[in-house]
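I have a structure I would like to understand better, so I am pasting it below and will then ask my questions one at a time.
All protein chains but one are shown in place.
Showing subunit A:
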Amino acid sequence: MGFSKDQLLNRLQELEIDYTKYEHPPVLTVEAQAKYVSSSEGALSKNLFFKDKKHRYYIVSAMVDTKVDMKVLSQRLGLGKGGIRMAPEEALTQLLQVSLECVTPFAVVNESARDVSLLLDQNFKNQKRCIFHPLSNEVSVSLNTSGLDKFLKSIERDPVYVDLEANPAVGKDQPPDLAVYVPSNSVVIPEISNETSTKQTPPPKSVSAEVKPVASAKPSKPATKGKSVVVEKSTPLAFKNPEKFVEEIMDKTSALLLSEAKVENVEALAETLRKRLTSELTHLAIMYKNTAYTEGFHAGKHSQPKRL
């Protein structure tokens, strides 16, 4: 099953993230939460769970008085005017593995939520501390955004902060500014029957209709659309490592050779190879060169002066 509150809090401690915990009776609303956790402890958050027409899911976590206009958000995501709506409860339980009242950024720690896009209110950054439920509505934690960022990075997510109240025009030459945060994979939540019959088998664990592209022998990268999952260290090896670089060249060349094998004339074959491969391999070589230069640049920036 999903992460429990205790597992999450342990993880925060392991990561040496500074947080303060408040226990209280279960709360169903922000107003109720406010009764137990005063604003001096930090900024309360409202957490919304949306889905779009293509079964892609989003958590939007915002300051309580940040206005979140779903129509504007939908447009900024490139989904048209009415493209998003509140996600149904089944999605919440299956994908986020929390109950209705405690949607929280922390829910993305679950494997089942790997395709859920997380958008955080930019205003959080100005707060000393912010308050979220740590997967339970009987507890609240307050922590600084840098702590939240550290946590997100530890699960290979890039923290994404957005000015939620911005309403940029979306039109020709002004593409939707949040479109890049739309998940690259949609998720199918199997329908569960409404009657809660006790003898039924439990609903299948969250299913992803389209599995993330499997890492093949070739170091190809998944779309950068699911930005929250790609981490800095993922430079394809072919651009960094001489052996992989040569392997990539040999792979491409032999693939082309085999596919053109029917050509009897060897000169013609050589000519075809040259014609079809030159631009692609040059491109590969340029990326290799750029990567090497960048590594040198980094080394130069961090090199220490000669000791006398």
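Observations on the structure shown:
The rule we apply is simple: a contact is a pair of C-beta atoms (placed from the backbone, for glycine too) under 8 Å apart; a residue touches a chain by one contact, two chains touch by 3 or more; residues count from 1.
Everything below uses one rule, namely that contacts and distances are computed from a predicted model.
Here one chain is missing from view; checked against "Origin recognition complex subunit 1", "tryptophan--tRNA ligase", "adenine phosphoribosyltransferase" or "Translation initiation factor eIF2B subunit beta", UniProt names that protein "tryptophan--tRNA ligase".
Here the missing chain is touched by one residue of A:169, A:261 or A:308, and it is A:169. Residues of subunit A that touch the chain left out of the display are 75, 78, 80, 163, 168-177, 179-180, 184, 220-221, 223-225, 230, 232, 234-236, 239, 279-280, 282-283, 286-287, 289-291, 293-294, 297-298.
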